[in-house]
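Note that one protein chain of the assembly has been removed; the remaining protein chains are unaltered in position.
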Amino acid sequence: MGREVSESCVDNLLIEMVSSYCDRFYANKPELAARRIEAIGYQVGHQLSERYTMERPRFSDHLEAIKFICKDFWSEIFKKQIDNLKTNHRGTFVLQDNQFRWLMHMSIDPSSDGSGLSHDASGALVDNKAAQAASMRLYFPCGIIRGALTNLGIPCAVSADISNLPACSFVVRIKV
Amino acid sequence: MIVCVAVVGQQNNPLYIQSFTEADDALKLHHIVHCSLDVVDERVNNPKKSGPMLNETFLGLLYPTENYKVYGFLTNTKVKFILVTTDLDVRDADVRNFFRKFHAAYVDAVSNPFHVPGKKITSKTFAERVSNIVKSFGMGSTG
Partner (left out) sequence: MEEYPEELRTPPVGLISLVGCPELHQMISTHLHSEKPPVNTLALPDFSKISIMAKTPKDTGASGNTQPAGILKRDWLLKHRTKMPAVATALIPADHVSGDPAQWNQLCTHLDQLKAVISPRNIKLVVVVVQASSRDDFNEDRMIALRKRAEVDFKYIITFSLNVESDLKQSLNRLGILFAELINVYYRDEGHRIKTCIEKKTYNYVELCIRYCFKVAVYAEFRRDWVEALKFYEDSYHALREMIATSTRLPARQRLVEIKTLAEQLHFKISTLLLHGGKIIEAVLWFRQHCASYRKLIGAAEVNFLHWEWMSRQFLVFAELLETSSRTVPGFPSLISLAMDKSLTEWEFQPAYYYQLASHYLKEKRSCLDLSLSMLEASYEIDGSAESVMPSIYVGQFARLLEKSDGVISMQLLTDEEFIHYAVAEGKRFQDSFEIIALLKKAFDIYSSLKATRMASHCGFHMAKEYFYTGETSKAKESFESVVHLYRHEGWVTLLWEILGYLRECSRRDGSLKEFMEYSLEMAALPVSSNAGIHSFSHREFGPAGPPSFHQREVIHKEALGLVSRGPGFTSNGDGNNLHLAESSLHLEIDLVSPLRVALLASVAFHEQLVKPGIPTLITVSLMSQLPVAVEIDALEVQFNQSECNFTILNAQKSPSIATSVNQQGYCREEIVPSLALITNKWLRLTYDVKSDRSGKLECVSIIARIGSHFTICCRAESPASMGDVPLWKFEEHGESLPIKDPPLSLSGQKAIQVEEPDLLVDVNLAASGPALVGENFVVPVTIVSKGHAVDFGELKINLVDSRGGGLVSPREYESFSTESHHVELIGISEPDGDDKSQVGSGNIRKIQHSFGLVSVPYLDNGGSWSCRIEIKWHRPKPIMLFVSLGYSPCSDDANAQKIHVHKSLQIEGKTPIIVSHRTMLPFRCDPLLLSRIKLAAADSDRPAPLPLNEASILIVSAENCSEVPLRLISMSIEHDDASESSCTVCSANDDLVDSVGPALLMPGKEYRKVFSAVPIERSQKVKMGTVCLRWKRDSESHEQSYSSSPEILTRHRLPETDVELSPLVVCLECPPCAVLGDPFTYFVKIRNETELLQEIKFSLIDSYSFVSSGPHDDTTFVLPKSEHILSYKLVPLASGMQQLPRVVATAVRYSAGFEPSTSALTIFVFPSKPAFEMGKSENGSESVFLAAE
């Protein structure tokens, strides 16, 4: 039984989810919208981790679990592994995906914004807006990572960094 | 014969517990399942003692009580599956097979988007599936 999903469907779903929460349900409260999107990701990650760890022995430490996220878990979702994993050995891990699939089709071009703002004044604003939209979308994968790790017994906080698109880094801070 | 199966959550809270006996010992089975968690803890906390079974999800026989044998299974997500049987002679492979199917059923049940992680499993489909798995226990089926 194949477990394949059309990529564009996933993209559309993501776009729809972000816009629903940001522009409709919590139009003026971005932090609440972010919280909701993250919570959805959390549940998805929670459930996926249950499935993807089914046939494997238990992890003996945190690093093993993180490696699992980087390799098998990421492969299951994105058909590729995390490109780079860094850690300070004190509970912080940075997972970098050089071609993060869920941002690849996102336009960062200001002209596509179509909001009719005058060019000279709004350049920075549009850039800012695009980055904001991208970061909204990233609450979902952050939630997925947090959900998966939490379910594996590693409570943590996850944030994303998109300073050099389309690469995306997820920073995992394990709570002690 | 399997008399009881249970799913126990990360905080050692019961997520699903079902007994399959006609006799009125369901409560006793609850006690047995609860007590068996001590052995699970013991095996996880002292992995040296478990020797070759290090980090295997299948924990084997947890303890024999007066009438029952209790087997355990611990997933990566610290969810415990407990099996209580009255059979004296149980093949290890059968138990492993049972747990594998039980686990699969559990994963399907919790993947339901309407299921909230950490809550009890109330799905009827899951209950049916589990009772089928229980019925086929020891039949040597491959599925």
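We call the chains A and B, going by the order they appear; numbering starts again at 1 in every chain.
In this section, a residue touches a chain if its C-beta (ideal position, glycine included) is under 8 Å from a C-beta of that chain, and two chains touch if they have at least 3 such contacts.
Please read all numbers here as calculations on a predicted model, not as lab measurements.
Put simply, the missing chain touches A, B once the whole complex is considered. Although one chain is not displayed, its contacts with chain A can still be listed: residues 29, 32, 35.
Counting the whole complex, the residues of chain B in touch with the unshown chain are 9, 11-19, 21-22, 24-28, 30-31, 34-35, 37-39, 41-43, 48-53, 60-66, 88, 115-116, 118-120, 122, 127.
Note that in this section only the chains that are shown with their structure count from here on.
Averaged C-alpha coordinates put the centre of chain A at 34 Å from the centre of chain B. If you check the complex, the residues on chain B that touch chain A are 10, 47, 54-57, 74-79, 103-104, 106-107, 110-111, 113, 116-117. Of all residues in chain A, those touching chain B in their complex are 43, 46-47, 49-51, 53-54, 56-60, 147, 151-153.
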